[in-house]
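Take a look at chain A:
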Amino acid sequence: MFDIEFNSLAEALLMQSQNGQNHGIYVWSVILIVTLCISISFIFYKYKIKEISKKIK
Partner candidate 1 sequence: MFQVNRAYPYIFYLSLITYLFSIFWGLFVTPEDFVQGNSYRIIYLHVPASFISQSLYLAMAIASAVYLIWKVKLSVYLVRSIAPIGAVTTFIALTSGSIWGIPTWGTWWVWDARIVSTLILFIMYLGLISLHDSFNNNEKADKFLSILVLVGSVNIPIIKMSVEWWSTLHQPASITLSEKPAIDLVMLYPLFGSIIGFTGLIACLVILSSKLQIIKREKNKSWVKDYV
Partner candidate 2 sequence: MNPLVKAQNLSYKINDKKLFQGISFELLKGKALHIQGENGSGKTTLLRMVCGLTKPSKGNLIIKTDKEVCFIGHKNAIKQYLNIEDNLALMNLNNHQDLQKYLSIFNLEKSLDINIANLSFGQQKKISLLRLFLNSSDLIILDEPCVGLDTNSQEILVDFLKKELANGKGIIYSSHILLDFDADSLGI
Partner candidate 3 sequence: MEVIKFEFLKLLKKSRGWLGPILVFVLIMIAYPLTVEVSDIELSQSFFSILWIAALLVTMLATEDIFLEDFNDGVLEQYAILQKSLSFIIGSKVFVYWLVIGVPISIIGSIFCIGTTNQSALGYQILPILLVSTYIFMNVFSFGNALSLTKGSVLGTLVTLPLLLPLLIILGKVVIAINFDLNYLGFLFLLLGILSIIIIIIPMIISYIIRAHLE
């Protein structure tokens, strides 16, 4: 059950499907967007809280 589907990093990046298309670009761009959105929001809120705390002090 826990066998990794891809043999190498390059294969995982490309993610070639059975029909021959490379789906890697779609999958990885979605991952990029999700990580960017989430991490930017985390950083944004942390920064804002710090900023306002400084102001109050």
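By definition in this document, a contact is a pair of C-beta atoms (placed from the backbone, for glycine too) under 8 Å apart; a residue touches a chain by one contact, two chains touch by 3 or more; residues count from 1.
Behind the choice of candidates: all candidates are chains of the complex that A comes from, given by their letters.
Small disclaimer: the values here were computed from a predicted structure and weren't measured.
**Student:** Chain A is shown by itself; which of 1, 2 or 3 touches it in the complex?
**Tutor:** 1
**Student:** Okay, in this complex, where on chain A does candidate 1 touch?
**Tutor:** Touching candidate 1: residues 1-6, 12, 15-19, 21, 23-24, 26-27, 29-31, 33-34, 37-38, 41-42, 45-46, 48-49, 52-53, 55-57 of chain A.
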